[in-house]
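Showing just some of the chains, left in place.
Should a chain be cited, it is by its letter among A and B, assigned in written order, with residues numbered from 1 in that chain.
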Amino acid sequence: MLEELKKAVYEANMLLPKYNLVTFTWGNVSQIDRETGYFAIKPSGVDYDKLTPDDMVIMDLEGNKIEGRYNPSSDTPTHLELYRAFPKIGGVVHTHSPWATSWAQAGRGIPCYGTTHADYMYGEIPCVRCLTKEEIDTAYEKNTGLLIVDYFKDKDYEAVPAVLCKNHGPFTWGKDGHEAVHNAVVLEEVAKMAARCEMINPQVKPAPQELQDKHYYRKHGANAYYGQK
Amino acid sequence: MLEELKKAVYEANMLLPKYNLVTFTWGNVSQIDRETGYFAIKPSGVDYDKLTPDDMVIMDLEGNKIEGRYNPSSDTPTHLELYRAFPKIGGVVHTHSPWATSWAQAGRGIPCYGTTHADYMYGEIPCVRCLTKEEIDTAYEKNTGLLIVDYFKDKDYEAVPAVLCKNHGPFTWGKDGHEAVHNAVVLEEVAKMAARCEMINPQVKPAPQELQDKHYYRKHGANAYYGQK
């Protein structure tokens, strides 16, 4: 079972360079097995072209390393808090993908300007504040997770499977690592087109609510009809 | 005959990833056989790297599925309305190609700033309005087609083989699926260069009419002399 999990997480990690979402080691994917509560994650600072399935690190939800010769990603405590607070997710991704990171650096959420965005994410993709000095000094990566969790406490984290951390970069999630990477690709495309559309029309407004609803619910929920049943 | 049509539509669809016009499954090509009134179209939500000619779905102009194991693209009713109203076209393309989609999100038509544009498309590439809530709720994809058709009712759809749907993305057409893809590539290049030229000179004006005429008619109509007759 752990072998399968490591293989799935390895393959999801290898999609990051495939979709041009990472430079060097600037990204990581994890996936959880909800029965055991174990999750696998990329080791810290290991090059993508040297990575093997066996290099993945197995962690539990208390932050203990269960298996693996390497240190887990330094962002592991953030992944862990998301798994704890969002019971329906099975995978988490962090990258420094350039367009999403540019919005994070700009300190702005990404408005929903069109159906590409609405097909996957319902409404604005939020940008959460920087941590305070105290939050940074005590437990930076864990507090990053808690801040995201706090933002979503009265919101639907399944309908908006992405967040920007101010001056840092994006996290995305999904039902498994593969879907979380899929959402990271969508986020990067949406971030690129939103920046360009503001350049083309500085007075642009978000797409009408009824169009956002149509596209989101064409793909999600009981009445979805996109794809093969 | 249907085999040939499916093969042609498959090949035209595979040009979309080749020319970097699609991410994931965000695009589709169809082509019609005017004798039978049947058209072939990409199945909904199937990955490009798994697609085969046999996966194409055959439809008639009443919207009935004639052949195929999959559901057709969810945009099928839009393609259908274009085939009904534009008797001289044989192929239709829809994508979310990033530059054209950025203009669509910005809600602006693309002015003709140069000869690259004028070589293929005569005058501004229009951006049609969003559908109303009622139009969306009754028959979204069909009404998208009807809106495009209405816009062109007193215009030459052969001279401007492309349209942007506000907050959504582009549709292009041509004498077959291959030419419709060709026009989708042109549109993306033209959209990119128009955005950049406004960045370089915010006061830029469209190209002089006589230059637009020269380039369009150098390639189209009785006096064309570009290419090998």
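FYI, contacts are C-beta pairs under 8 Å (C-beta built on N, C-alpha and C of every residue); 3 or more make two chains touch, one makes a residue touch a chain.
Treat the numbers as computed from the prediction; the structure is a model and nothing was measured.
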item	value
Entire complex copy count, 2 subunits given	4
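By definition in this document, only the chains that are shown with their structure count from here on.
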item	value
C-alpha-based rotation, chain A on chain B, 0 to 180 degrees, nearest 5	90
Centre-to-centre distance between chain B and chain A (centres being mean Cα positions), rounded to whole Å	33
Residues on chain B engaged by chain A in the complex (per definition of touch)	23-24, 26, 43-46, 70-71, 74, 96, 98-99, 101-108, 130-133, 136-137, 140, 167-169, 195, 198-199
Parts of chain A lying in touch with chain B, wherever the complex brings them together	113-116, 182, 185-186, 189, 192-194, 196-201, 204, 207-208, 210-211, 214, 218, 225-229
